[in-house]
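See below for the structure under consideration.
For this depiction, one protein chain was excluded, whereas all remaining protein chains were kept in their positions.
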Amino acid sequence: MFFENKGPFKLSYIKSKCAISSINFEGKVNDIKSLNNAKKNDISFLDNSKYIKSLHSTSAGYCVLKEKHAIHLPSTCKPIISQSPLNDFIKISILFYPDARYDKHSSLYLSKGQLKKKYKKVKFGNNVHISKNVIIGHNTTIGNNVIIENGCNIGNNVIVSSNVIIKNTHIGNNSIISFGCVIGKIGFGYKLINNKIEIIPHIGQVIVGNNCNIGSYCVIDRGSFSNTKIGNNTSLDNHVHIAHNTEIGENCFIAGQVGIAGSTIIGNNVMIGGQAGVSGHLKIGNNVKIGGKSGVVKDINDNQSVMGYPAVSIKDFLKNDKK
Amino acid sequence: MFFENKGPFKLSYIKSKCAISSINFEGKVNDIKSLNNAKKNDISFLDNSKYIKSLHSTSAGYCVLKEKHAIHLPSTCKPIISQSPLNDFIKISILFYPDARYDKHSSLYLSKGQLKKKYKKVKFGNNVHISKNVIIGHNTTIGNNVIIENGCNIGNNVIVSSNVIIKNTHIGNNSIISFGCVIGKIGFGYKLINNKIEIIPHIGQVIVGNNCNIGSYCVIDRGSFSNTKIGNNTSLDNHVHIAHNTEIGENCFIAGQVGIAGSTIIGNNVMIGGQAGVSGHLKIGNNVKIGGKSGVVKDINDNQSVMGYPAVSIKDFLKNDKK
Partner (left out) sequence: MFFENKGPFKLSYIKSKCAISSINFEGKVNDIKSLNNAKKNDISFLDNSKYIKSLHSTSAGYCVLKEKHAIHLPSTCKPIISQSPLNDFIKISILFYPDARYDKHSSLYLSKGQLKKKYKKVKFGNNVHISKNVIIGHNTTIGNNVIIENGCNIGNNVIVSSNVIIKNTHIGNNSIISFGCVIGKIGFGYKLINNKIEIIPHIGQVIVGNNCNIGSYCVIDRGSFSNTKIGNNTSLDNHVHIAHNTEIGENCFIAGQVGIAGSTIIGNNVMIGGQAGVSGHLKIGNNVKIGGKSGVVKDINDNQSVMGYPAVSIKDFLKNDKK
């Protein structure tokens, strides 16, 4: 795994350390997880009623949530009632993963000799920094000055161009990561907790699919409690910014200087013109076309073409333009 | 040259490899070229009737084009009739220049000692990667971690700042390339050919003039079948994105985070405000002023000032603003 789990912790310890008075039972917690991935001894949370369905099927042993939502929990999951579940969950996650709030470099990289021995079918440039636990597939090329940190998994026939930095990331086969991309850094997430601005731990990853093409100086932030994803056959032009927890589908083309804010889900076969922006927590359907420089602030259904700021259907945009 | 030409190829070989059934004559093809640059044994193409004039004067021996355009060819040029000339030309160009679709790093860079011996009047930082066939002028400074790939030509009194990557590029005298610029990488060009997304080979270059000033983290993509150009005395601020085949004139000032899409031609003495965007395949005249954050989607005549999205004359923009 990418980050060291400082747990398991007893619930009584979590209660005292995080000042969560509503924890009223014994037991040990192994890990923090999203509702869908949590197991018996894990703790999860629900902050947004939009995701209530995930409560019914969760295998989590404990869930931080509002009192009104507790009724939806299965009997196997104990409620930890909170008035601000996200804040309390962040406090708990800092306890488990304090290092997931800072992007420090590894203390150890493989030497040229070690690289040659370990990765017989990989071509390396100079001054590369590859941490100990990195998987790199056959016929992959790693450019000059590249840094790949612990736990990353790079597929076959991948081109990682010079000056790229990759951490907390899986990259599929036949993908191209152009010059200077930063993939897997922490996202832009802060919360005011007890009058102090806390950096939200980011224990998620970035998953880049097969046959992807990521342009120069793109930055793709890793997820906080879920993953950031780029689907197969999707291409990004230069200077694109993909925020934490965002998911982009397959066969998408995203032009230069586009920004996608956090936790937005984009479908397949979506085309986004240059300098467009998409707000956070939106759902963009399949086969959507977003015109250059548009600002998308609402969900978009399948097969729509939109333009403008706020983005409207292209017909409406052109009508307004003629007025 | 920057890319290895795998040719010459016989037309019969091209016919079979590229599945172009309309090739009905013998002969050998040396190279692929634009209509204006092609010679007797070269092959060229016409996809857009806008460029029909170039047909009349071409010296190309062969031209891929639509049936209706063949009548414009000189008798020295044999037509290769195609329903999608660009697609067929891309298939041919992949045959000649398969490497022009990928930005891999060189396998060989000069050592510190070799650099000192070869470039007596150049000042180098540390960890520089200069390929074998690079010309660097007198009194030029190359910063730390700079990479300059095969075939580049850097003028006199140039400052190439640290972390810059340059390939397939000529840079004139007295120009400044600020930190982290990427100049000469492949552009964002794809075509769906036989139900497969193909990367368009980019065999063009980037030509940066004299006395240019390129800000930090600008990315200037090389041309596909022509060149990307930045004219003399033109300055770009930070984070500017210049796409493939774009030509910018002399004495222009382009502010931060501007994006110019592909194949657009911009005149002399043009000023572009921060975060503006210009669509592809446009013609922007001389002495044009484009306001910050504008989105230009149409050609602009000489001496115009425009603003807004879509950009209109500043008078109209301010009128609308007052409504």
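First chain written, first letter: the chains are A and B, and each begins at residue 1.
Here is the rule we use: contacts are C-beta pairs under 8 Å (C-beta built on N, C-alpha and C of every residue); 3 or more make two chains touch, one makes a residue touch a chain.
Quick caveat, the model's predicted, so the values are computed rather than measured.
When the omitted chain is restored, the residue from B:N5, B:N30, B:S54 or B:N238 that touches it is B:N238.
From the options A:N139, A:N153 or A:S279, the residue with contact to the unseen chain in the full assembly is A:S279.
Which of A:K40, A:H105 or A:K283 touches the hidden chain is settled by the complete complex: it is A:H105.
When you scan A:I199, A:M271 or A:I314 for touch with the missing chain, the hit is A:I199.
Residues of chain B in contact with the chain left out of this view: 123, 125-127, 141, 143-145, 159, 161-163, 176, 178-180, 211, 213, 215-217, 233, 235, 237-239, 251, 253, 255-257, 274-275, 292-293, 308-309, 321.
Taking the whole complex into account, chain A touches the unshown chain at residues 102-105, 107, 109, 127, 129, 145, 147, 163, 165, 180, 182, 185-186, 188, 190, 197, 199, 217, 219, 221, 239, 241, 243, 257, 259, 261, 275, 277, 279, 295, 297, 309-310.
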